[in-house]
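In this view, the complex is presented without one of its protein chains, the others remaining in place.
And then chain A:
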Amino acid sequence: MKKAPLSRRDLLLGFTGIAVGGAVATAVGLTFRSQIKKLVGLPGTPQDRTLPTYDDGWLLTEQEWAAFQDADTAVTSDILEVRDNVDIPGGDYDELKVSSVQECVTACEQDSSCKAFTYARASHSDSGKRRACWLKSGSTGTPVTGDSRYVSGRRDGW
């Protein structure tokens, strides 16, 4: 079977859109020499990493990395009973993107219809779920314990 001849469109594939740059730059007073030293020997030699790399690819400083991970640590709440490493399936009525467990806890605390929440840690293997916060109504499934990807909490006790 002969395939369709190449269309003009086929040939235009790979063409990317055009963007226009602009605005004002500010000079950055940095010591270029100190930078250069780190890279001496390139390419071909594995270089000393100066920064830990998050697996999404953001190159963060050590302090930022630590702070970022801290935001995944389970917190306590007066209103909710929070449990580490637990996933509560089902019953979702809202899904938020948050930057910490605390933010998820606060969101649930402030909404009286929120009977429970589950938060997905930033280290979750599914990048689409990282730092997702599910707010849940009363009718949830049986909690799954021992799953370090999640933190969950309940308003009326476990």
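Basically, a contact is a pair of C-beta atoms (placed from the backbone, for glycine too) under 8 Å apart; a residue touches a chain by one contact, two chains touch by 3 or more; residues count from 1.
Definition applied: contacts and distances are computed from a predicted model.
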Check your understanding: Out of "4Fe-4S ferredoxin-type domain-containing protein", "GMC oxidoreductase", "Fatty acid desaturase family protein" or "ABC transporter permease", what name does the UniProt record list for the absent chain?
Key -> "GMC oxidoreductase"
Study note, to complete from the structure: Among A:V86, A:C108, A:A122 or A:V151, contact with the omitted chain is made only by A:A122
Practice item. May I ask you to list the residues on chain A that touch the chain which is not drawn? Key: 4-8, 10-16, 18-28, 30-32, 35-36, 38-40, 42-44, 47, 50-51, 53-54, 56-61, 64, 67-68, 71, 97-99, 122, 130-131
